[in-house]
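Note that one protein chain is taken out, while the other chains of the complex remain in position.
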Amino acid sequence: MEVHQFRPSLPPPRMSVGVVGWLRSNLFSNWFNTLLTLLAIYLVWLIVPPLLKWAVFEADWVGTTRADCTGEGACWVFIKERFSQFMYGFYPAELRWRVDLTVWLAVIGAAPLFVSAMPRKALYGAAFLVIYPLLAFWLLHGGFLGLTEVETSQWGGLMLTLVIAAVGIAGALPLGIVLALGRRSKMPAIRVICVTFIEFWRGVPLITVLFMSSVMLPLFLPEGLSFDKLLRALIGVILFQSAYIAEVVRGGLQAIPKGQYEAAAAMGLGYWRMMGLVILPQALKLVIPGIVNTFIALFKDTSLVIIIGLFDLLNSIKQATTDPAWLGMATEGYVFAALVFWIFCFGMSRYSMRLERKLDTGHKR
Amino acid sequence: MRAAMQNPATISRPRASVWTDPQVRGWLFQIIAVIAVVAIGWYLFHNTQHNLAQRGIISGFGFLDQSAGFGISQHLIDYTESDSYGRVFVIGLLNTLLVSAIGIVLATILGFILGVARLSPNWLISKLATVYIETFRNIPPLLQIFFWYFAVFLPLPGPRQSLNLGDTFFLSNRGLNMPSPNMAEGFWPFLIAVVVALVAVWVLARWALRRFEATGRSFPTLITSLVLIVALPGLAMLVFGDPFHWTVPELKGFNYRGGWVLIPELMALTLALTVYTAAFIAENVRSGIQAVSHGQTEAARSLGLPAGKTLRLVIIPQALRVIIPPLTSQYLNLAKNSSLAAGIGYPDMVSLFAGTTLNQTGQAIEAIAITMSVYLAISISISILMNWYNKRIALIER
Partner (left out) sequence: MKMVKSTLAVLTTAAVLGVSGFAQAGATLDAVKKKGFVQCGISDGLPGFSYADAKGNYLGIDVDVCRAVAAAVFGDASKVKYSPLTAKERFTALQSGEVDMLSRNTTWTSSRDAAMGLNFTGVTYYDGQGFLVNKKLGVSSAKELDGATVCIQAGTTTELNLADYFRANGLKYTPITYDTSDESAKSLESGRCDVLTSDQSQLYAQRIKLAAPDDYVVLPEVISKEPLGPAVRQGDEEWFDIVRWSLLAQLNAEELGITSANVEEMAKSTKNPDVARLLGAEGDFGKDLKLPKDWAVKIIKQVGNYGEIFDRNVGAGSELKIERGLNALWNKGGLQYAPPVR
C-alpha cells in the first residue's frame, strides 16, 4: 500500500528572503521607491565622503600651532590647544581640580539614584539635592572655609554652561510646581496671578529676558544692592524656565484620575497633604520625561548668554576664533561646539525616552 | 474635576472655628496673595522710580519722536537717518515679521516632507530623515545661526568674484542679488487675467465639489485649474506685452546696484531657523500620522480609494487634528528664536530697538518693555489664529 508522502514545501522564492528580499521590500518595491532610493544614495554620496575627508582623513591632529595644519581638511589642533579654555574659561589653571571634583561628586553622588533597587531612594535624593549645591558652590566659588575665591567673571566654557543649566532647572522646579498648583487652584485670584505669570514668561523670548535681567534688574533693586552678572542671568533663566516647568507639571496634574483626589479628600486630607502625599508624587513621576525635555531646551538656550557677554562654551569658542594666531578656524570651532551640545542633548533625549517607557504605568487616560 | 477638588468639609461642617473653614481660609489666602503681589510690584516700581529720579535719567516715551540718526541695512519701508526712533521700531518689527513668516512657511514644508519621509517604507529614506531630525534638533539654534553666517555665507567670494547664475542672479558675501520687477505696459491686463483665473478656479472647485457630492462623479479639478492659471495670464502677456520689465543688478563701484538683494544675515537666519524648526515639526507630523489608526488606511483602501486619495482625504485630515496644537507652539518658538538675529547683525526688532535704540537713548526700561509687549502680542496673535484654525479642523470630528 502506498502511503501518500507530502512533498517538502518549496523554499520561498529567492527574491523575497535574505538580503535580496530585504532590499526588494525596503528599497526597491516599486519604481517610485527605487527612484527615491537612488536619490537618497546620491545624496549620501554627495555629503558623506567629503565630510569624512574633511573631518577625518585629511584633517590635522598633531601639532601645537596653526602652522602644523597643512592638510586640506579640518585643523583639530586648534581644538586640542584651546581645549582647557573651552572647558573651564578663565578659571585659574591651578584651581581647576575644584571644577573636576565638583563634576565627579555629581556623578558619584547621583549614581545611586539611577539604581532601581536602591533602598530609601527618596531620602537619599532629598539629602543629595540639599547638600550638593552647597558643596558645589563652596568648591566652585570658594572664598570661605579655606578655599581661595574665584570670581564668577572668571568662570567660563562648558563649566559655565553646565552651571547655568543646572542652577536654572534646580531653581525653576520648585517655583514651577507652585505655579502649576496655583494655575489649577479653585481660588480665582491665585489662578489669575499664576496664569498671568506663566503666560507672560512663555510669550517673550529668552533673549529679552536676559537683556532685562542684565540691563533693567539693577534699576528695579533698591540702591546699593547689586548682584553679580551671572546671578542676574540666573534669576532671569529661573523665572523664564519656571513657566515652562509649570506647564509640564500641569500636564501631570491633569493626568491624575480624579478618583485619587476624591480618595484623598475622603481620607480627610487637607489641600497641602493631599497634594504633597497623594497627587504630586504620582504627577511628578509622570512628568519626569517632560522635565528632562525642558532641561534639554534649557541646555540649548544657555548659549544665549553670549548676548549679555558671559563666556559660556559657545562664546569661549567664538572668542578663540578671533585670536589672530588661529584665524579661519570658525568651522572647526562651531563643529566642535555642535558636537558637545549634541552629545549632551541626544544623550538626555534618549534617557528621557527610556524613562517614558519605564514610567508608563498606565495612569494616563 | 471641580467636584473632586471640593473638600468634604464644605458638605458638612462639624467644626465651629472660623479659621478651619476652608472657604474663609481660601479667601484669606487669596487676599494675602494679592496683597503680596501688589506689594512686590509697588516695591519694584518705587525702587525704579527712586533710582531714575536720583540718577537724573530721563524717562518716558518722548524719544520715539526724536530723530534716530543711524543707518539700517535692511528696511522694508522707506527710511532715512533723519527718521524717528518710532519708525526704527516699525522697521525692526517688519524685519522680525519677515523672518518669522518666511521661516514658518519653509519650516512647515520641510517639516512635513521630513515627517512623511521618516515613516516611509523605504528604509534608506526613513533613516536619512531620522539622522537629520536627531542631528539638528539637538544643536542650539544660535550655534546653527553662527555656523551658517560665519562659516558658510561670509566665506563666499566678494561681489567682484560673485557666483554668476545666468547673468541675472549673483551670489556673493553681500547676499543674493536678483532682478526686481518694474511695472510695464502689460501689467494691468496681466493682473486682471490672474484675478480672473483665480476666481474661475474657485468657482470651478465649488461646482466640482457640489457635483461630486450630488452625483459622485469626479472632475479633474487640479489639472483644469493649473491650465487656467497658466493659460489666462499667458494669453494676456502675449496680447498686451510683458507685464514687467526687470532691473538686473549691475556691479557698480563697490557693490551691485539695482534689483533686489537678500542680505546674508537674512539668509543665514532664515536657513538656520528653518532647518532647526523643521526637525521639530517633522516629529510632530510623524506622531500625528502615527496617531491615526492603521484601520483607517485599510478601510479607505478597501473602499477602493487609491493611495493618494487615502492620504489626502482620510489620513491627513485626521492627523492634522493631532499635529496642529504642537505645530502652533513650534511657530511661536520660531518667532521667538528670530530674536537671535542680534548675534549676527540682522536688523530685527531686538537688535534695532532693544539694542541700538536702547543704547543711543539710554532708555532701557521703555525699550525693553515695548519689545517684550510686541512679542507677547505676536505670541497671542499666533495662538489665537491657530486656535481658530484648530477649532475649524476639530469640527470634522463626530
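Odds and ends about this structure:
Letters A and B mark the chains as written, and numbering starts fresh at 1 in each.
Just so it is clear, a residue touches a chain if its C-beta (ideal position, glycine included) is under 8 Å from a C-beta of that chain, and two chains touch if they have at least 3 such contacts.
For clarity, every value in this text was computed on a predicted model and none was experimentally measured.
Shown chains touched by the undisplayed chain in the intact complex: A, B.
Which of A:G21, A:G142, A:P218 or A:G251 touches the hidden chain is settled by the complete complex: it is A:P218. Among B:Q23, B:Q49 or B:N182, the one in contact with the hidden chain is B:Q49.
On the side of chain A, the interface with the absent chain consists of residues 90, 92, 151, 153-154, 192, 195-197, 199-200, 203, 211, 214-216, 218-219, 221, 223-224, 226, 229, 307-309, 318-319, 322, 324, 327-328, using the contact rule stated above.
Taking the complete complex into account, residues 41, 45, 48-49, 51-61, 69-73, 81, 150, 154-155, 157-158, 173-174, 252-255, 257, 264-265, 342-345, 347, 351, 355-356, 358-362, 364-366, 369-370, 372-373, 376-377, 379-380 of chain B touch the chain not shown.
To be clear about the criterion, only the chains that are shown with their structure count from here on.
Chain A and chain B have centres, each the mean of its CA atoms, that are 25 Å apart. Only residues 1-8, 22, 26, 29-31, 33-34, 37, 44, 47-48, 50-52, 54, 120-125, 128, 134-135, 137-144, 146-147, 150-151, 336-337, 339-340, 342-343, 350, 354, 358, 364-365, 368, 371-372, 375-376, 379-380 of chain B touch chain A when the two sit together in their complex.
Per the touch definition, chain A reaches chain B in the complex via residues 25-27, 29, 33, 36-37, 40-41, 43-44, 186-190, 193, 200, 202-208, 211-212, 215-216, 219-223, 258, 261-262, 265-266, 268, 270-271, 296, 300-301, 303-304, 306-307, 314, 318, 321, 330-331, 334, 337-338, 341-342, 345-346, 349.
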